[in-house]
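A single protein chain has been removed from this complex, and every other one stays in its place.
Chain IDs A, B and C follow the sequence of writing; residue 1 opens each chain.
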Amino acid sequence: MGPVSTPVVTPRPPPAPTGPELPMASQPAVPFLEIETLRAREFLPAAKEALSAMVQEQAQGKLIRPVFNWAGRNSLFPLHWGLACCAIEFAAAFGARWDAERFGVLPRSSPRQSDLLIVNGTVTWKVAHKLITLYEQMPEPKWVIAMGNCATGGGPFRTAYSVVPGVNKLVPVDVYIAGCPPRPEALLDGILTLETLIRERGE
Amino acid sequence: MATTLYSVSDAISSLLLGAVGSIFPEPVHGWLTSTDVVTGLAVLIFCAILLVASMINTIMLIWFERKLLGRFMDRRGAMHVGYAGLLQNFADGLKLFRKNTFMPREADRLGYFTGPTAYMVTSMILFGILPVSSGWNGGSLPLSLLLALAVFSFAPLFIFVSAWSSNNKYSLLGGMRSAAQMIAYEVPILLAVVAVVILAGSFDLNTIVLEQQNYWFWGPLVVALFVFFVGMLAEMERIPFDLPEAEAELVEGWNTEYGGMLFAFFMLADYVRALIGSLLVVLLFLGGWTMPSYVPTALTSFPLAGIFWFMLKTYAVFAIFVWIRASLPRVRTDQLLRIGWMRMIPLALLSIVLAGLVVLARCLPVFGCVPTLGG
Amino acid sequence: MKPEELKDNLAELLGPRLLAVEPFAGMAGRVRFERTAALELFRHVREVLGYRHLSMVGGIDWVDHREVFYVAWSDERKEYVLLSTDVPADDPHLESAAPVWTAAVWHEREAFELVGILFDHHPDLRRLLTPEGYAFHPLLRSFKLHEPEDLEVKTRNV
Partner (left out) sequence: MWVNMGPQHPMTHGLWNLKVRIDGEIIVDADPEMGYLHRGIEKISEDRHYNEVVTLMDRTCYVAGLSWETLYITAAEAALHIEVPERARWIRMLTDELQRIGSHVMWYAAFVQDIGLMTPFLYGMRDRDLILDLFQSFTGARMTYEYNRVGGVRNDLPNGFTDRARKVMDWLMPRFDEYDALCLGSDIFHRRCDDLGRLSATECIDLGITGPMLRSAGLARDLRKDRPYHRYDQVDFDVATATAGDVTARYLVRMEELRQSVRIVRQCLDWLDKHPGSVLAQELPRWLGAPYAPVGAEGYLLKRRYPSGTGFSAVEEPHGEAQAYVVNTGGEHPYRVKFRSPVFANMSGAKSYLVGYHVADIPPIMGSVDICVGEVDR
């Protein structure tokens, strides 16, 4: 998966064919009282229909979901941990010059409270199972950013005996950031890319 | 005669019930418009208004702190969600709302879920007790100050319950620290409040504020203000005393194992308590919604002027809390307890003596007034 | 201290077990000794010559044998000394320097796990850097790194 993979948008099904429309004049004249009773009678089914349509839309994620999607993508709490060199740039991104908090990115120390795992550095086999544990401790929905070449594919330590060649062998990765280490701008760009991705996927 | 929030909701409910009742025949109509039903509905409406207002205020307080902290740190804080990040905390809250709810393995289900909820609820109850402006409160409670402090001190229990039941060593340590700290600082806070009560002659927060129309209590009771302020810092677990959540050693303290909505409860309740603490400081020492007489009347007589000045003072007090947070390191548990028991309590006792002296001094002919002990 | 002085000093202590003292750039000298003399030499170097600060313990795999070297610093002389000995590859035992220099504990643990030197009478000879139960000594010449293209094939199915 590339850094910014545009999700496959399933085409909307064409509108169901409706029957031939009756011309206005051919509609039978209905007495006033009948209309009243008809309306009263049809209120419940109509309401039911409208409600079920709403429920259906909700199920498709069109009513509340955009709101939560907006909330989710605008307040990504990354897990506060540092693996290696990239962790220093990760910290610099929260410094005064870049200030990632502008985008609502606020590191939390506990995996329970974070929803973004930024793998900022070389992952060794010794830490691999801890990384998986941390990932599993994070509540859904959660995302992973592989920051830097080491997390992406082992980087300069790819051939080493103790290094996991790419964190995608352990956890599903959403965004890869190239660089060794990536500059803080690149990290911010990666986070914004993830926000775009979340919006496009409609998560 | 100021319009109280309570009377507003009373008017709304009687209007509503009168309108609904008018289409019904007599027995129903009479029942609907009877005082009891109207009052019941009025209380509900009142609570709803209060809840919304206080929640918005709390969330604004979080925004205020984040922006202010950012400024202290040479950066800007939340910027891109809403204008100047105003919507940032709403986004945070909604996001936490949709995170999935979970429970760590071998955590105690009852404590794990009831702890944060009770913490949140007991913190929110306080909004119903504190008056906001002259006449703007739920009802006149003669002992509202005592009630407020009693409800305020529920928190360590629920923190400890949730910390214990989340089956984590950091949580447990944080919970124990939190309980010890809050109990230790309950005492000086209560003693400092006694000084205020002596001077005001009442436990009613309304009366305490009215007593301050001539002079605010922070002047004669500066020692009590100091004790109360420090005690509130400890009760709110803010930075020199934020050991229970000490990020460096106890990951996130007692809420380490909490995520999603339960964590949002903790977070929100913390700031509710911060807001309540600032409100209490303003009510007890800074004259509540009253302004000194040299302030032009135009500035104190516009609609809702009382609330405006009250909230302004509250936010100013909170800004001092944030300032302290930005510039002080954290103390250690034993030092904190030593400060609490060995420095704060003697100071609080001293402040009681000072309050007594002030009351006596008011008898002097130069001041031309009589002591108002006991109203 | 000149290498010759060092040699004279150590020769009377170790006798034939002192193999050589070579000059070494930036150091007092490179002392080559038999491994049986290890503890005696360490004590002498620390207590008598005053090299109280152990800086580094390392191992080198020369395929047929393994070399262990110690670097120590003296605050009085303001210089380093390098002590080096050979152990056979099939019997890589050496007396631990931990009783003499406390600092040697972790350094020797590292030399044990990376080069496979077995330090006798070491207080705590566990693996330090590699995971528990890791069976290899990675800095041996026989331990080969992955080729990048091998890696591609190997990990694709993980």
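Here is the rule we use: a residue touches a chain if its C-beta (ideal position, glycine included) is under 8 Å from a C-beta of that chain, and two chains touch if they have at least 3 such contacts.
Source: prediction; values computed, not measured.
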Going by the whole complex, the chain not shown touches A, B, C
Would you indicate which residue among C:Leu6, C:Leu82 or C:Leu125 is in contact with the undisplayed chain?
C:Leu82
In chain B, positions touching the absent partner
69, 72-75, 169-170, 173, 239-240, 242-243, 246-251, 325-335
What chain A residues would touch the chain not displayed?
79-85, 87-89, 91-92, 94-97, 109, 111, 121-122, 124, 126-127, 130, 134, 156-157, 159-163, 180-181, 183
On chain C, the omitted chain is touched by residues 24-27, 52-56, 58, 60-61, 69, 71, 75, 78-80, 82, 101-103, 105-107, 110, 114, 127-131, 138-139, 143, 145
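Going forward, only the chains that are shown with their structure count from here on.
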Which word fits the touch map of the chains here: line, ring, star, complete or other?
line
Chain centres from averaged Cα atoms put chain A and chain C apart, in whole Å, by 53
Centroid distance [mean C-alpha coordinates] between chain C and chain B, Å
65
Which residues of chain B touch chain A in the complex?
66, 70, 73-81, 85, 87-88, 90-95, 97-102, 247, 251-252, 255-260, 263
Per the contact definition, I'd like the list of chain C residues that touch chain A in the complex.
129-131, 136, 138, 143, 145-148, 151, 155, 158
In the complex formed with chain B, which residues of chain A make contact?
67-68, 70-72, 74-75, 95-96, 99, 101-104, 108-110, 112-113, 115, 138-141
